[in-house]
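Below: one structure in structure tokens.
A single protein chain has been removed from this complex, and every other one stays in its place.
Coming up: subunit A.
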């Protein structure tokens, strides 16, 4: 795993280098956009940790260049702006996630890991939460490496849940994932399908839990 840190504050970049090297693998540090472009030109990176305000411009301008690289590195923006408009701009530009400054060190590392994991899923097509793996290409589910059969609708629901693991999957999002336009959705159909899915996972000794949230939807928690 190779990480590029683009940060002009020497103290912070030194800390990022040490912390990310320890947590993820080798980390290189540059302090401006030009050097960052030069670095990604000679060496593929899995993750670029990118500051917004750099001496030669806004970090956002680098994102489109990074998106053209193959393999594409994940982009985690560090920003002192908390203006929602600025955050939206960064995400719209193609950043995979943003971490507002000041950040909690553990949160930064966790988010960096999550970005890398999502990118790897995109490459291999397997989503993993706890001992559950969901192969999006083969549309199969394994718990602790043992395949378990899941019917079509429950599979669609599980995929939507796994993709949002640790976050709320709102009812309407799940319904949109599992039912077509022509399906007549009974008001409790979703709950019935989720209930069967939970039984199935429990029977297979799955470590993840599907937590119901009244008025909101469901959330997949790694056990």
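Structure notes:
Throughout what follows, a contact is a pair of C-beta atoms (placed from the backbone, for glycine too) under 8 Å apart; a residue touches a chain by one contact, two chains touch by 3 or more; residues count from 1.
Going forward, contacts and distances are computed from a predicted model.
Choosing from "histidine kinase", "Carbohydrate ABC transporter membrane protein 1 (CUT1 family)", "Xylose transport system permease protein XylH" or "Bifunctional protein PyrR", the protein name stored in UniProt for the chain missing from the display reads "histidine kinase". Contact between subunit A and the unshown chain involves residues 9, 11-12, 15-16, 19, 53, 80-84, 86, 100-105, 166-168, 170-171, 211, 213-217, 219, 221.
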